[in-house]
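A single protein chain has been omitted from the complex, and every remaining protein chain is retained in its original position.
By letter and in written order, the chains are A, B and C; residue numbering begins at 1 in each of them.
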Amino acid sequence: MINKRTSIEEAIAKIGDGAVVMVGGFGVPGTPFTLIEELVRQNPRRLTIIKNDANEAGMGVDHLLRNGQVERLVVSHIGLNPHAIQLKNEGRIEVEFCPQGILAERIRAAGAGLAGFLTDIAMETLLAEGKPRVELDGEEYLVERALEADFALIHAHAADPFGNLTYAASARNFSPLMAMAADTVIVEAENMVALGGIAPEAVHTPGPFVDHVVELQELSEAYGVVRR
Amino acid sequence: MINKRTSIEEAIAKIGDGAVVMVGGFGVPGTPFTLIEELVRQNPRRLTIIKNDANEAGMGVDHLLRNGQVERLVVSHIGLNPHAIQLKNEGRIEVEFCPQGILAERIRAAGAGLAGFLTDIAMETLLAEGKPRVELDGEEYLVERALEADFALIHAHAADPFGNLTYAASARNFSPLMAMAADTVIVEAENMVALGGIAPEAVHTPGPFVDHVVELQELSEAYGVVRR
Amino acid sequence: MLSGADERMVRRAAREVRAGMTVNLGIGYPTLVVDYLEPGLPVCMHSENGISGQGPALPFEQADRNLIDAGGAYVSTLPGTAFFDSAVSFALVRGGRLDLSMLGALQVAANGDLANWIIPGKYTPGVGGGIELAQKACRVVVLCTHLDKRGQSKIVAQCDLPLTAPACVDRVYTDMAVIDVTDTGMVLREIAAGLSVDEVIAATAAPLLIDENELATF
Partner (left out) sequence: MLSGADERMVRRAAREVRAGMTVNLGIGYPTLVVDYLEPGLPVCMHSENGISGQGPALPFEQADRNLIDAGGAYVSTLPGTAFFDSAVSFALVRGGRLDLSMLGALQVAANGDLANWIIPGKYTPGVGGGIELAQKACRVVVLCTHLDKRGQSKIVAQCDLPLTAPACVDRVYTDMAVIDVTDTGMVLREIAAGLSVDEVIAATAAPLLIDENELATF
């Protein structure tokens, strides 16, 4: 199995203007802060960011927002980031809200090579507006489209050089789904282990889904426990 | 977390005539031979069995076929069981074939509370006959329906009393999907461990999906390596 | 610190949780329910970011940076905890394995309609997992103050705020009352100690069915 270790500069350099980028994480756990930092440094513009949330003001994807790199957010909520809410209200970014589980499922559908799925979730809400409906066996359903991306940025607890991954605790969240749904999957790994260092039964994301593995040299403060 | 340990007699007694029963396993690995044996003994009739395959002649679900308990099979293939092919050709059982990954995905869709999904798989084949089609963004797709069951019979490598499960090697296959998709999930476990005996990151099927855990007292020959 | 009335509401709502249930506690009052459960009650707490069997919250000093609940609080594991991804987490909810969902509310209507995620033009944070938790849990109960900050009833004949999910609420716990949503309308089951039925009726903008003989106090 080939070695997918890549420098962070080289991996992130693949992301150009207008790219659609999935970013793992739910709050702090699972957010790939170091990859995001490099994305800010390399500064591609007009990005679409797909993530559960917009992190908190001054953290993670908020750096992309502050740097004016984001044109569109697809999220389940931005309630912890007043800055993102402000940008939305001022019309400076476009925000598409999805119910959280539907966001997860749309990402997974892309990863599974499906075009979409039928659900009754949110049918009688504002979020159903403009979505196609179909009837199946006498019931009406919304059609939710698969949501794919050019890139996924993923934080792993451990990775081997082939890209087999594990996630820690609640840092798993959207990452295994996004790692299936993007054309190019870039992983930052807290711990690099040798091939065979992850037991076959313990792998959370199998290597064939992963394109680039970047070893984290250190964890910045952003990864730490937040005092509230 | 409550204790879901149940005797095999009591667990299988819930399965009545006409039940729709999912059975884990791909070939021998993952097939719950002991639960099947008890299902033969208790002898409910007119069952629908959903499984990847029909095992081999004289093994696993073939005992249900021989005992005349099966009205309908939903499978991806029955190529290793000439007896099942014969029953089908004689019109004594009804067989619905699904592409293997579509079978997996239909089961998962039921487990995920979706009504169905859109795919182009098998669109131009015999297996598309009679399936609804919808157009989405200018492309035509098949609608594949979620496939749910009254019961799932699952073989686990290890289980704790709450029903957190792990699977061994390629014995995982359809089991985690079926464990999500049935109203009542009955597990046979090779190894019972205490609560906490499975690390939270290592759980393959979380306990909330499971209803009954039966401890296997011994492994019959059926579980062993087959000499070919 | 909870007021006495709020504390009684949360304590009363905690009796919803029974042995063997898988339960999701939403942000706000529902989160507090965990502190009022009978010790040792065998329940399984679900957090939609990917945890079943979630353990108690932890202070800063003991926190694991990778282990939060969906509200962002640092939490712990228990023997029997499992972690999974967000798709599995909501499969559990939509697939019918969540026995009880406790949610906050902006408005609850007489038919069980719930509005709790958006005030157009004012409060637009997105819905998170709220729609699925409201629409698909086997039982949905709401914990909220009976009146909003401007003294308007949150219990209404019809929601004028956009819905989270229609006809989803089974029961409402407020600081003033316990109200069931039934096929024939809202039924007042219990009132807070020290209140009169008339005071509850006056504070409620939905019709209430009342059988004074059955009415309990909490």
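Methods note: a contact is a pair of C-beta atoms (placed from the backbone, for glycine too) under 8 Å apart; a residue touches a chain by one contact, two chains touch by 3 or more.
Since we're looking at a predicted model, the values are computed, not measured.
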| item | value |
| --- | --- |
| Neighbouring displayed chains - absent chain, whole complex | A, B |
| Absent-chain contact - pick from A:84, A:112 or A:153 | A:112 |
| Contact with the hidden chain (one of B:2, B:40, B:57 or B:85) | B:85 |
| Which of B:7, B:67 or B:170 contacts the chain that the document leaves out | B:170 |
| Residue of B:2, B:40 or B:122 in touch with the missing chain, whole complex considered | B:122 |
| Subunit B residues that touch the omitted chain in the full complex | 26-30, 52, 75-80, 85, 88-89, 95, 97, 99-105, 107-108, 119-122, 124-127, 157, 167-177, 204, 223-225, 227-228 |
| Interface with the undisplayed chain - residues on subunit A | 1-3, 108, 110-114, 160, 162, 164, 180-181, 194-196, 198, 200-201, 203, 206-209 |
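The rule is short, and it goes like this: only the chains that are shown with their structure count from here on.
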| item | value |
| --- | --- |
| Centre distance in Å when subunit A and subunit B are each reduced to the mean of their C-alpha atoms | 32 |
| Computed distance of Cα centres, subunit C from subunit B, in Å | 35 |
| Residue list for subunit C, restricted to those that touch at least two other chains | 77, 83-84, 87, 90-91, 93-94, 136 |
| Multi-chain contact residues (two or more partners), subunit B | 112-114, 200-201 |
